[in-house]
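Worksheet: one structure, shown below.
Missing here: one protein chain of the complex. Every other protein chain is in place.
== subunit A ==
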Amino acid sequence: KYIHIINKADMAASKGLKILVGCKRVIDYAVKVRVKPDRSGVVTEGVKHSMNPFDEIAVEEAVRMKEKKLAGEAVAISVGPPQSQETLRTALAMGIDRAIHVEIPLAQLEKLQPIHVSKLLAKVCESEKPDLVILGKQAIDDDCNQTGQMLAALLDWPQATFASKIEPSQDSKQLRVTREVDGGLETIDVSVPAVVTSDLRLNEPRYATLPNIMKAKKKPLAKMSPDQLGVDLQPRQEVISVEDPPVRKAGAKVESVEDLVGKLREKGLVK
């Protein structure tokens, strides 16, 4: 029976961490998103999609750790519709070794929540046994910022979110992660296995190259279903409506501070 114990020996001397990287297929950041006429959500059909930018950063970090020989194998995983395979191919073209696609049927896609995704990832971690999971800190479509934290809780692993730097700790037995928090930068040491979520300044993702795009075709891409993983996708939330933010109203210019205070009082914003 394989018991997953991390050898606390020098990380640099071992054959490197095994990294699992999460990638989500989201509406491209440049698209002008439109609300569906029935207000049940936003228009996704025919709209340009791409890899969540924070996930691109996560993929880049995993590839860099491989190049620095901190990591041995990097595996990308995506939970989503059939088109998520394109997202995984992008990850493979950036230097990831192999990919896993947990395919979600269209009917359940709209109701998928971070709690479901983190349970699916947790199940995959049980079999893949990574030393490090790197996820984007949040997806730019729902901005939830939950999956990484939930995954760590489910696995009972330490978490280091909003990472702007990942390096071996001083004694090389842990990971030293610098986190971007409201008060500034916080540096913590985490033991592996751990979950880290990537923030904007962690790195600048590389372009895939033409040779790597062609090589990626041959890299393994395995498919799994939520049923196989034994995870129930029952929604816990119901979206009641999705609406445009209110149209911005015109402002007013004032001549002096007294005028400003007067106007604020008028509007009941200041006592």
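By definition in this document, a residue touches a chain if its C-beta (ideal position, glycine included) is under 8 Å from a C-beta of that chain, and two chains touch if they have at least 3 such contacts; residues count from 1.
Just so we're on the same page, contacts and distances are computed from a predicted model.
Q: One chain isn't displayed here; going by UniProt, is it "Large ribosomal subunit protein mL43", "Glycine cleavage system H protein", "Isobutyryl-CoA dehydrogenase, mitochondrial" or "G-patch domain containing 1"?
A: Protein name of the absent chain (UniProt record): "Isobutyryl-CoA dehydrogenase, mitochondrial".
Q: Of the residues listed, A:K24, A:R64 or A:R89, which one is in contact with the missing chain?
A: The one listed residue touching the chain not shown is A:R89.
Q: Just one of A:V31, A:L200, A:I213 or A:L229 touches the chain that is missing; which is it?
A: A:I213
Q: May I ask you to list the residues on subunit A that touch the chain which is not drawn?
A: 50, 86, 89-90, 93, 207-211, 213-214, 216-217
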